[in-house]
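Missing here: one protein chain of the complex. Every other protein chain is in place.
As written, the chains take the letters A, B and C, and residue 1 is the first residue of each chain.
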Amino acid sequence: MFAQTFVNGLLLGGVYGVATIGFSMVWGVMGIINLAHGAYIMMGAYFSYMLASRLGIDPFVSMPLVMAALFCVGFTVQHLLLNPVMRTSVLLTLAMTFGLELFLVDLFVALFTSDIRSVNTSYSSQALAVGPVLISYVRLAAALLSLTLAAFLYLVLTRTRLGQAILATALDREAARLMGIFPERIYNYTAGIGAALAGAAGSLASTLFPISPGLGNSFIGAVFVITVLGGIGSVTGAVAAGFVYALIQSFAASYLGVNYQEIVAFGLFLAILIVRPQGLFGKRFFGEV
Amino acid sequence: MAGAWTRRIVLGCLAAIIAAPPLAAQETLKIGAAISLSGNFSREGGLLRDGYELWRERLNAGGGLKAGGKTYKVQIVYYDDESKAQTSAQLTEKLVSDDGASFVFGPYSSGIATATAVISERYRALTLAPMATANSLYARGYKYIFTPSPLADQGLVPILELAKGLTPAPKTVAIVGPDDLFPNITSDGARKRAESLGFTVAYTGKYPKGANDLSAVATQIKSVTPDIILATGYVQDSILLIKSLRELQVSPKLIGLATAVGVQDFRTALGPAAEGVMGVDYWVPTLTWKDPLFDDSAGFAKAFEAKYAKPPTFHAASGAAAGVVLQLAIEKAGTVDPTAVRNTLLSMQGETFYGPFKFDANGVNTLAGLNVSQIIGGQPKVIFPVAVKQADPIYPRTGQ
Amino acid sequence: MSALLSVDHVGVRFGGVQAIKDVSFDVASGEILGLIGPNGAGKTTLLNVISSLVKPSGGRVMFDGETITGRKAHTIARRGVARTFQIVQPFRNLTVAQNVAVGAMFCDAGRSATAVAEACTEAMEQVGIAGKRDFLPSQLTLSERKRLEVARALATRPRLLLLDEVMAGLNHAEIERIIDLIRAINRNGLTIIVVEHVMKAITAVCHRAVVLQFGEKIADGTPDRVLSDPKVVSAYLGDRYARRQVAQGAVA
């Protein structure tokens, strides 16, 4: 049971990581806590579901499409709704994203009803047996894809001009402006990337979990904890913390009882916030908010 | 109260202008229903409303409700309680004090119903709550709330009774579900019944409501290798649980759910994984109980499909049955005074397509029974009680 | 003259960086002390240690004969140490008068409302912003905001005033006004520490100057002597330039 518990946590951790990176990045770069991030994940799951059920495209294959669609959503929302508010007060964006979340979830109830849907693939139930431990292929694929995405994003941030501009804006918006970077344009891109990653997480989630308009809500708590655990704005931190969180939850559930998993997670969260607000993994990747 | 009167007069005039020509002679019986049309329970709330609506439409089409020489058209005022107790309470108050509803159809879920029951109790508005079955709600001494459905602690009992007669005899049981009002009661009820039937309860677990991953639960269950896994959860977490069990290749001889496996999206979401899963159902279309409005369950199913173009679920059936119970009681009482109707309900015995009813002083239907269906060949088949079964149970479960 | 403030072997460490190393000096009552040094020398950090916004990792600070190290910032303020911030930190959503009132209100708990109002008006008049009492800080010029900063500090009726670059970013005429202001408040008996980059101001108002470089004290004396010290010159201008300047005897 120990080994299986460990593997369960490990397999889920990757998905948690991808679900978190975008949220953490948006928070780190712009100081926006995007409460609609869960809704983006939900939208990603529905897009994947649509593509799978209507066109028969496997969610792992359609993921780039879903990410592109969500990129546009995130970009547009930032441009039209969030940039104007940020000029007044960053904390007001929280109210804005709260409204957006209500809007999007209800929109999807109206569009898709609250019936529960699911993507079933031929390999859904198959698993790799390593000794007594079972490794579900879907979960394994999701975990590996998560790591690939995180690595890709890390390269984009550190090796491309856009990435450098995002990092520069995160560190000092005014200085970036002096260097010829338009912060608001960078914000649009950052929000787009954040939403695209949420879409990817939704895509992965669609292969693992039942889909309903409330799907994002079940993630947002974990996303918060992992963001803080990994250090706000840190890509590598979010991935590492995703694994740590999933492992802790997995072990807490197995050895303390399933109903303790949340209390352990929140206790941990509060402890880290108060004792070590920069996260478990050293310094913040991006600037202080 | 002047404000309310002004509003009533204004609304009354408006209504009169719109509806004046056809009806003038007939009286209207107003029933209030604050149910979840948005939020967590929007889906179940919507299904429940379908049932209430079908009853109203059919009753009115047949001339309406006859009581004491008068004929009443039934009108149901619906509000959306957002799946929130606070809102539901506020709306129930509106229904009984402002809209003048003297009868109430209950909301979905026992938690919300517990918040609204106190209001209808204070106003002595008779409430029928087919989808609020937590035992605690009926143990508070309320006089005006009745449910035609069996209570939550019975939720998994029929599966256990069914399992008792199967061979090879199952021995160990695992019971799992979300930590929530209704599932907890069902879980306790099942544990007690399992022990009294001689099963060994090898595992009981509660996961947080809204948990997004249940692999830990599946891993724990796997380690005790039970013959029977019973789950008290709702549709969504039951789907998740079965997926997780499947991923970890946990294959007990019997999987039994407290939720109906006949629900369409349960089967489509799980596909082949749903095969062989048993679920307890408040209502199945093969039941042979009779009532004057729908005739029997087949009649109800036909009427439902004609109106909504989809097969009915137990939510809708219970809603329509609540309507029929009220109808029978009012007709017998010969009045629409809620207190008189309540007294009639307490003294009468009757049956609807949904099942027989006889209420005790707390409003509990002492004759309510439950049914078990199993997914066989992709379709839900009734396997229990034996009198209405469509198929023999597939046991041990062969599905993967 | 007795020492009103003594900084005694103070050191500050941020993570692995030693921001201040073993710095000691005294400030006599009634004195104006200049605290100078290149960017990053630790001047502001030292002011933060004195006003207890930063905890020193070693040493202690004595004010009026008592150790104040480790006390809360507000108790030190109430004892009579006031300061301004290099980057002005007005209370953005309070008017000028309200800003100053905060200073007057909290440093003497027993002060009545009228006494607070009087102290406010006096402080605003002293720095010359009384005409803007109902404005919001965002409606003031930089020079006015710097003076608001001083007025808030004065309203606490301090015995020691720490001025952190109150002249930075101001033009000549404005600097002259601030210099006059500093002299005037010093004439009333107030002891002042001035952190400044404007050398003209240091020589004009300070009785004495302390020079920091990389967190260490490298010179202490009258402004003229300190500014001609080769170590100081090299700290500001680099070694080679310093040698040449000293050789030519053309410093300051």
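The working rule: a residue touches a chain if its C-beta (ideal position, glycine included) is under 8 Å from a C-beta of that chain, and two chains touch if they have at least 3 such contacts.
Quick note on the criterion: contacts and distances are computed from a predicted model.
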Hidden chain of the complex, named as in its UniProt record, picked from "phosphoenolpyruvate--glycerone phosphotransferase", "Branched-chain amino acid ABC transporter permease", "proton-translocating NAD(P)(+) transhydrogenase" or "Cytochrome c oxidase subunit 1": "Branched-chain amino acid ABC transporter permease"
Where does the absent chain touch, in terms of which shown chains it meets? A, B, C
Per the whole complex, from C:3, C:28 or C:53 the residue touching the absent chain is C:53
Candidates B:60, B:75 or B:97 - the one touching the absent chain: B:97
Missing-chain contact among C:89, C:141, C:171 or C:222 belongs to C:89
Of the residues C:45, C:126, C:156 or C:234, which one touches the chain left out of the display? C:156
If you put the missing chain back, which residues of subunit A would it touch? 27, 31, 33, 81, 84-85, 88-92, 94-96, 98-107, 109-110, 221, 224-225, 228, 232, 259-260, 262-263, 266-267, 269-270, 273-274, 277, 289
Missing-partner contacts on subunit C, residue numbers: 51, 53, 72-78, 82-83, 85, 89-95, 98, 101-103, 105-107, 134-136, 139, 152-153, 156
What residues on subunit B make contact with the chain left out of this view? 1-4, 37-39, 42, 78-80, 82, 84-87, 89-90, 93-94, 97-98, 111, 114-115, 118-119, 121-123, 136, 140-141, 179-181, 184-185, 206, 208-209
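By our rule, only the chains that are shown with their structure count from here on.
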Determine the shape of the graph in which chains are vertices and touching pairs are edges (line, ring, star, complete, other). other
Of all chains shown, the one whose Cα mean is least distant from the combined Cα mean is A
Taking each chain's centre as the mean of its CA atoms, the one lying farthest from the centre of subunit B is chain C
When centres are defined as mean Cα positions, the distance from subunit A to subunit B in whole Å is 37
Where subunit C touches two or more other chains at once, by residue number: none
Name, in rising order, each residue of subunit B that touches subunit A in their complex. 38, 40, 42-43, 179, 205-208, 210-213, 215-217, 219-220, 222-223, 235-236, 239-240, 243, 246-249, 264-266, 268-273, 400
Touching subunit B in the complex: which residues of subunit A? 1, 4-5, 8, 11-12, 106, 109, 113-118, 120, 124-125, 127, 134, 136, 138-139, 208-210, 212, 214, 217-219, 222, 249-250, 253-254, 257-259, 261-262
